[in-house]
Structure formats: C-alpha cells, structure tokens
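Attaching a single structure in structure tokens format; questions to follow.
Omission of a single protein chain aside, the complex is shown with its protein chains in their original locations.
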Amino acid sequence: MFKISLSQRSAPILLAIVFLLVLPLVVRQEYWIYVMTVGFYYAILASTWNVMAGFLGRVSFAHAAFAAIGAYASALSVLHLGIPPVVGMFIGMAAGAVFSLFIGYLSLRLRGVYFTLSTLAFAEIFRIVVTVEYEYTRGSLGLETPGLIGGTLTYVPYYYIALAILLGTIFSIYVILNSAFGLKIKAVGNSEEAAEALGINTAKVKVIMFMFTSAITSFAGAFYGHLVGLVSPEIGAFDQLALVIAMTVVGGLGTLPGPVIGALLLEVVSEYLREFGIFRLLIFAGLIIVTLRFFRRGIYGTLKQVIFGG
Amino acid sequence: MVVAGQPIIENLIAGLLMGSFYALMAVGLTLIFGVMRIVNFAHGELYMLGGYLLYYLTTLFGLNNYVALPIVIGVMFVIGVAIERALLRPLIVEKLGDEYSIIITFGLSLFLVNFAIAFFGPEYKTPPPYVQVYRVQLGTISISGDRLLVASIAVIILLFAYLIISKTRIGLAIRAAAQNKEGAMLCGIDIYKVNTFTMGLASALAGAAGALLSTILLLYPQAGLIPAIKSYVIIALGGMGSLIGAVVGSVILGIVESLGTALLSAAYRDAYSFLVLILVLLLRPQGLFGARIREV
Partner (left out) sequence: MLAQKTVLLAIAVVIIVVIAGIAVYFLASPPAGEKVIKIGGVGPLSAPGASIQGIELKKGIEIAVEMINEQGGINGKKVELIFEDTQGIPEKGKAAMEKLILKDKVVAVVGEYHSSVFLAEMEVAHKYGIPIVDASAWSATIRKKQYREVFATSPCTALNAEHEAKFIIHAGFKNVLILAEDTDYGMDMAKDLTDALKRLGFDGNITTEIVSRTAKDFTPTLLKYKNSPTPPDIIVIAVTPPGGFLIIKQAYEIGLIPEIALAYEVTGAGDRYTELWPAVGEAGKYLVYFTPYSPRIKLTPLGEKVREMYKEKYGSEPTYIVFNGFDAAWALLKAIEKAGSVDPDAIINALETIELEGTRGIIKFSTARDPPYYYHQWIEVPVLTCQYKEVNQPPTESDIIFPPEYATGELVKP
C-alpha cells in the first residue's frame, strides 16, 4: 500500500482542499458557486491534458472534442434510452475511451507531431459531424439535457460532485505517477528512444494513458452537459481548447497542482475580464507565449523553484 | 464535357487553381519542418497577416496591388525572422521536445487571431482585386478571370522560391540542413542563420498566399485557420519535408475537393481532407515522397 505522508509538504494542499470544501457554506452566492463548479470542470480537463502533454510530451488538440463526445453521448443516451443522467455520464466515459483507443492506436506509434495532427483531424471531423447530423444533435442550437439531480434549484450539489471528480482525478494521477507504471511514464516522457531501448513498450504506455485521460475528460464533459442543461458544439470548440491549454501552461505544465491552480485562477479572472470582451483571449494567448518562453514551469513551477530553490 | 451531369473540365481547372494557392502555404510549412523539425501551427495566421497587410496598404495608403504585393512579401519575411528569433530560437538552443514548439506556435496562432479581431475588426474585408475581370470565356467554359491571374502569380512566386532553394548558396545550406542537421553543422554551415532564413522564407510565401487569395475570398481574422489545416494534410500526404510532395499534394487535394464536392456530398466538403489525412496515417505515414519515419 502506498503511504500518504502527512508531511509539511502536503499541508498547504490539504488546506486548499478544506478551503474548497467549506467555500459554498461561507459564500452563499449561487453565482460564485456556479463559477467555481465550472472552474473545477476546467481543472479536470487541464489536469488530464497535462498528463499527455506535460508528462508524456504528446500534445492533443482533441481534448475539447472528447469533452464534447462525453456530453453528446450522455445527452443522447439519456434522451433516447431513457436512462438516468448518472448512467449517461458513464456511457460518455466509455465513448471517450473507445474513440481514444482508435486515434491513439493509429497515431501514438508515430512521431509526436503526427499524433497532434491526427487529434486535430479528429476534432474537426467530430465538429463537422455534429453540425451536419443535426437531426440527432440539434446542431448549433444545442441538445437539451436534464440536470444531474432533478428538480434542484441550487448549484451546491453540482459543486461538490465536480469537486469530488476533480479530487478523484488528481488522486488517481498521483497514484499512477508514483507507481511502477509511473516510472515507465516518466521514462517515456524523458526520452522515448531510451525507454524503448530499455525494453519498455512505449506505444502501450502512451495508448493506455491516452485512453485513461480521454475517458476522464469525456466523463467530465458529460457532467458539464448536465450542469448547463444544454449540449452544444461550443463545448468542443477551438476556444475551449485554447482556454484549457492556457490554464495548464500558466499553472504549470508537467506539474501536478499546476493545471488546477491555472484553471481556477483563469476561470475566476475570466469572469472579471468580461468587461474586456475582445481582449480576454488575447491576454490568455499572450500568457501562454510568455509563460512558455520565460517561465517554463508556470506559476506553480516557478513558485516552487523560488521557494525551494531547484 | 459532362460526365454524370458534372462538367469535369471546369471542375478540374477550379481544382488546379485552388491547388496553386494551397501550394504556396504547403511549401513553406514543409520547409520549416524539413529544416527545423517543427510544425508551425501559426502558419495560417501568417497567411491572414499577409492578407491584412495588402488590405491596409491598398486602402489606407492607396497603393496599387502590384506595388503592394512585393512589400507584403518583404514585411512578412521580416516577421518570420522575428518570430524565429523571439520564440523558436530557444527550442533549438535548449533542445526542448516537440511539445514546446507545438504549444508555443499554437499560442502564437491564438494571439494573432485575437489580435486581428481586436485591432482589425471582425468584419469581412475584401481588398481591391488584381484585375477587374469576372468572367473569362474559353469556348463553353467559364472561368473566373481574377482567379486565373492570381493563380498565375502564385505559380511565378513558387518558381522564384524554387530558384532560391536550388540555385543560391543559402538554398544549398537549407537543403543540406534538411537532409542532415549535424552533418551540415560539421561542414561549417551556420544552422541558426539557416533556421532564421527558412522561417522568413516560409512566412513570406504564406503571406503572399494571403495577399493573393484575400482578393478572391473574404478576409477576416479566422481566415487562416482552414487553409492551415489543409496545409497540414497536404504536407502529411506529400511527405513532411518534401517540396515536391508539397506541390503534388496541393494539386491532389485541390482536385479531390473539387470533384468530391461535385460528385459526392457538398456538406462534408471540409471533411474530405481529414479523411485523406487519416488514410495517409493508416497506410503510408511517410506520405508520397517523404523519408521513412522512424516509429517510436
């Protein structure tokens, strides 16, 4: 069994978790609870994207598309099969796993850029299918979907569910990275050729992690669909992807808490930047460039370096 | 000549014309990959910038299109150099992995699109045409006059680029670096200069494509996104790093799209290029003319 040492290192993290757990009871504004819930959604997406891009060095442009796949799969199955939304979420997760297996198997064996290109192609094909097959997906108008918890007027339950999914995601990533399999992941991330030379089946490692992260992303996407009550192509849009990447990079690519910090920070900031409309994405893009160019490890990484020196 | 109700020749010509535009972008992209081993995800935005440069030169400064075009090419070259120096240099110096170039060019792409939205405005703009001829009749075939002219200019620019690469010293250096980076360095070639020049050249070509096409198609901040995606498909199809592959791939894609739309469904038009990409990855990842890819 693994040990979670209650060392001084984990103190701030536990503090943050407690803070988040207590937040809705202190701040009773539905609006902020809603914003934080959406923030958790982005944190999940950023964390999973970070596993592939930050730890394995494979950049996926299909991340938002997987969230959308989960959302649509869940919404469609709830609508046509009459199952409860919670089950729909798991169907969404399964859909994500299946598609990621397909793409992953196709392109993860090849050089890095080919993977990125095929995720791009996949995302585009998905977007086109959703808009053209509007008989099923209701196209840009959006597919209506029931809330996760029927008949509730408050977002508090959604907040805690999202937080639970987020904590579960982070925890499982932590466990995986610290396991024997995690050693293989780090090896592959460091140098795929060296890993191959050591006898590690790098393709298998990459595909498994891609499936794992895509499944979680789709699960989160399904949740998001039931949170908003409407599943529309925007979930998988380019801008959403850009936001997730910005959050991960600014927070700290290749670190564990980085994406979460980046996601919550940028989501809250984005609500304030509403005044600036047009400049919002410009600022985020600038942040990506500046962070990657000068502060490679993002906020968390830089802070850690400054305080721990190294 | 009509087959199954479709005027084949007109479609073929339309496909060829589109192909010449795609080629300008694909050639630049494949050059960057060949020399620097990165895919520039901001390539579409270089196309878009070229278009806006032409627009402002002709409308704000009242320059003639033919005078503005070389200026655009020059300015875009400089912009390409600046991008390489500012953002891409560390990638080579610090030997960073693929993901950094992908993310940073992606960030650049995002930045440029939103910069255009914020400062140029999201409305559609159309610069004045190179020639005011809308229809050219060749027998029973009707072609767009300005499209024909613009495609010819594109071909001329491509030929210039070809001459630069095959007949000049810097061109030789580029080819050497593309073939074998370490070997070229051993021969005393300044790899940094080569990278900078390559980026500048590719940027100039993309900018030229934008300056030419924006008079035919509409210009708006996101105008570069779709041509860029098609370029990725083309270089994958033709073989990443292969110039001939880029040209051949462009022509093939132009024709496939044209015929596919006419014969099959028009709604899925944009999806054809992606299906092509997936087929390539499945069957022949190195493309038509590319070097064998070391599978990892």
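As written, the chain order gives the labels A and B, with residue 1 at the start of each chain.
Methods note: contacts are C-beta pairs under 8 Å (C-beta built on N, C-alpha and C of every residue); 3 or more make two chains touch, one makes a residue touch a chain.
These figures come from a predicted structure and were not determined experimentally.
Annotation: of B:Y47, B:F106, B:Y220 or B:F289, B:Y220 touches the absent chain (contact as defined above). If you put the hidden chain back, the residue from A:W32, A:F181 or A:F295 that touches it is A:W32. Note that of A:L167, A:A187, A:I200 or A:L230, the residue touching the chain absent from this view is A:L230. Along chain B, the points of touch with the absent chain fall at residues 2, 5-7, 10-11, 14, 18, 114, 117, 122-129, 132, 134-135, 142-144, 147, 217-218, 220, 226, 257-259, 261-262, 265-270.
Even with one chain removed from view, chain A keeps its contact list with that chain: residues 8-9, 11-12, 15-16, 19, 23, 26-32, 34-35, 38, 128, 131-132, 134, 138-142, 144, 153, 224, 228-230, 232, 234, 237-239, 271, 274, 277-278, 280-281, 303, 307-309.
We adopt the following convention: only the chains that are shown with their structure count from here on.
Put simply, the C-alpha centre of chain A and that of chain B have 32 angstrom between them. Touching chain B in their complex are the following residues of chain A: 53-54, 57-59, 61, 106-107, 109-114, 116-118, 120-122, 124-125, 128-129, 132, 192-193, 196, 202-203, 238, 242, 245-246, 249, 253, 278-279, 281-282, 284-286, 288-289, 292-293. Interface residues of chain B, counted against chain A in their complex, comprise 33, 38-39, 86-87, 90, 97-100, 102-104, 106-108, 110-111, 114-115, 117-118, 225, 229, 232-233, 236, 240, 267-268, 270-271, 274-275, 277-278, 281-282, 285, 293-296.
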